[in-house]
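One protein chain omitted, others in place.
Chain IDs A, B and C follow the sequence of writing; residue 1 opens each chain.
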Amino acid sequence: MDIVVPILTPFNNGKIDKEAVKTHVGNLLKKGVDIIFVNGTTGLGPALSKDEKKEMLDAVLDVTNKVIFQVGSLNMNEVIELVRYANDKDVLAVASYPPYYFTLPEEFIILYFKDICEESKHDVYLYNYPGATGKDVNVEMVKKIGCLTGVKDTNPDFQHTIKYREVEGMKVYNGLEGLAIASMSVLDGTVVGAGNYAPELFSQLREYLKDGDMKKAMEVQLLINKLVGLTQKYGQFSAVYELTKAFQGYDVGSPRPPIYSLESKNLIDEAKKIWNK
Amino acid sequence: MDIVVPILTPFNNGKIDKEAVKTHVGNLLKKGVDIIFVNGTTGLGPALSKDEKKEMLDAVLDVTNKVIFQVGSLNMNEVIELVRYANDKDVLAVASYPPYYFTLPEEFIILYFKDICEESKHDVYLYNYPGATGKDVNVEMVKKIGCLTGVKDTNPDFQHTIKYREVEGMKVYNGLEGLAIASMSVLDGTVVGAGNYAPELFSQLREYLKDGDMKKAMEVQLLINKLVGLTQKYGQFSAVYELTKAFQGYDVGSPRPPIYSLESKNLIDEAKKIWNK
Amino acid sequence: MDIVVPILTPFNNGKIDKEAVKTHVGNLLKKGVDIIFVNGTTGLGPALSKDEKKEMLDAVLDVTNKVIFQVGSLNMNEVIELVRYANDKDVLAVASYPPYYFTLPEEFIILYFKDICEESKHDVYLYNYPGATGKDVNVEMVKKIGCLTGVKDTNPDFQHTIKYREVEGMKVYNGLEGLAIASMSVLDGTVVGAGNYAPELFSQLREYLKDGDMKKAMEVQLLINKLVGLTQKYGQFSAVYELTKAFQGYDVGSPRPPIYSLESKNLIDEAKKIWNK
Partner (left out) sequence: MDIVVPILTPFNNGKIDKEAVKTHVGNLLKKGVDIIFVNGTTGLGPALSKDEKKEMLDAVLDVTNKVIFQVGSLNMNEVIELVRYANDKDVLAVASYPPYYFTLPEEFIILYFKDICEESKHDVYLYNYPGATGKDVNVEMVKKIGCLTGVKDTNPDFQHTIKYREVEGMKVYNGLEGLAIASMSVLDGTVVGAGNYAPELFSQLREYLKDGDMKKAMEVQLLINKLVGLTQKYGQFSAVYELTKAFQGYDVGSPRPPIYSLESKNLIDEAKKIWNK
């Protein structure tokens, strides 16, 4: 029952704040998080330059090697450069979403991941997020790719996530907070952006599940749902910065436009009321 | 961990074969099924006349009163007549999908269910199936309706199903075979059309879950997925007739066009190979 | 540049009001409508019994034989009975949507239309409405069916409608008011539910297009859009009854629940303000 957190990328005047990264990662690990996912969607991966992606990795590696390093890009030269960068480091795995934005034939997607595998010394994980990339790398494609050993499926269709289990030995995570209870119950764990500001809740959920107390576990799940629903109302990628500061007690900077900063007292007040904190 | 089966409606020359209904229901109960859902989608509910819907109820009630009676229709006079018919019988609940086909304002949907509740002596369950009805009666609408006490959510979005848990005391089932393992683990159980031809598999899945053997449970789930995938290839509403005969050993007639009969030796051969039976 | 109107079905205490039908049809023809589409979606076709569908046809035929008769149903016996009923009448064509609600294999849909063609003495038109039926009978399927001679495609994807032009000699209409200007410009005409309450606007639009005055034509189109947008806010299938009475000056009864009646003074006031009437 892994708890994986795709960490936010803290900006200060448009530059990555490496000290904030380290403080944040240290805290998450202390609160029960197992693995840090770098340059994911919550980390604004598609908005980072190649060099910023390396910077983020370096900052996290200063604290832990329990890291999955996301290397996806629309420029293959950059992808390969990032894979090679990781080859010299100690990480759990590299991961990538398929190329977003463009409608591409299935063969291109397969080739994309094969190219990554060929270059990587580490395990290669799929980050499947059809809602953002506009394409679905399903279990049939994973079988054709042949070299992937894990998947983070950010997908409300939980049937879809379960199907990856057909691949022998594959690590399977769902990436939606609202499915944490299900992902922890029947898969290898959960990848949750809300873990940035509420790692305690996911740890607590896991405890109740280990104890077989489904009623209490469901109460925690419904609380998580309410917090996530609130962030979606305000703009989830911006809200995570405010809530991390409010609930974890240290500054994690701000996002970078066009992911604009929220300066919303209301968000924090509402969140505190929900969580009773 | 209820196992609910929406039973098929057996036709013989376009008429309901009541004896086949009884044989089938008796067998399902013996194999561990807890509740029979009558006139659902697998039962071709929307294609049945008002009188045929009553006939189905009567046939099932000859065997068991563990029955949920689906009464939905595009003619409110018929809906009410069916609710009243059930009032004189011993059933667990009446249920309805929202009016399908037409795009309707939310108020109409709310009114529709309130009208049913007002007339019914029994519990009223929601049958939510956005993929077929084109509309989603989500937890917010359920709160506005105010009188529903159960829901069968046929929905790949498992987050959506979980959210009904916000309504105190509501029975919550997901209606997709591919989510049986998740529905049994964290909800009140599963409603599965594949239970017509493979009730043993769902009973077995439940046993493994009770024993905490997630690995074995997942194996059964993947086997179920393969069978369901096969029926979808051939036309799932027709395939269920063939497979019930092949696997349960008695004739359950045929569907009624435009749900055409399959006469496919291949389907049965492939299914037997998958299930090893 | 045909203007086709799928007429509403007027109810009085739950029964069809045949006199209202005749008054309505007579008025529409006088205002420039060319063809009456009976038992369509605006006519609540899927909510009518087999006998009510015949009644509607008879009432319209008392006024005109410029009629397309929609015969679709989820019970093939009923479909065939309606086709035969039309065989003894003078109509332009019979039409059908594919079976709605159920997910069916392509072969079933093809068989369904072939069965209709085989029985019909009249031309057979496709009524394609993916948004309501959940399935798309596209030009490739039409080619496989082989016997269809016309299509009403209720589809915002106007590329999709244009593609039916690949079939030599096929009558091609789009069924969305918001595309009237485009359908009249490049196809055989338009099928418009709003023609029930505003036939004048579509006649006017056609005049401007014939005169090559695209600017004025676009103004009429934008006015139509506003009226349709208003009905969608209130519930379009109910609003058409109120607006027909308000703008055409005679009573057309009411819809039948669960298509509930509106008793909304606001709707009419807002509509009058938009149309300046």
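We adopt the following convention: contacts are C-beta pairs under 8 Å (C-beta built on N, C-alpha and C of every residue); 3 or more make two chains touch, one makes a residue touch a chain.
Predicted, not measured: the structure shown is a model, and the values here were computed from it.
Hidden chain, full complex: it touches shown chains A, C.
Within the set C:179, C:227 or C:267, the residue that contacts the chain not displayed is C:179. Screening A:29, A:246, A:259 or A:274 against the full complex identifies A:259 as the residue touching the chain left out. The hidden chain makes contact, of the residues A:104, A:214 or A:268, with A:104. For chain C, the list of residues touching the undisplayed chain reads 156-160, 162-163, 165-166, 176, 178-179, 181-182, 185-186, 214, 217-218, 221-222, 225. The omitted chain makes contact with chain A at the following residues, 14, 41, 44, 46-47, 49, 74-77, 79, 99-105, 107-108, 111-112, 115, 131-134, 234-237, 256-260.
In the analysis below, only the chains that are shown with their structure count from here on.
If touching chains are joined by edges, the resulting network of the protein chains shown is an open path.
A rotation of 180 degrees, rounded to the nearest 5, superposes the Cα atoms of chain A on chain C. Judged by shared residue numbers over all numbers used at their interface, chain A and chain B contact each other through mostly the same positions, with over half in common. We define each chain's centre as the mean of its Cα atoms; on that basis chain B and chain C are separated by 34 Å.
Inter-chain spacing, taken between the CA centroids of chain A and chain C, is 49 Å.
Between chain A and chain B the centroid-to-centroid distance comes to 36 Å (mean Cα coordinates, whole Å).
Shared interface positions of chain B, defined as residues touching 2 or more other chains, are absent.
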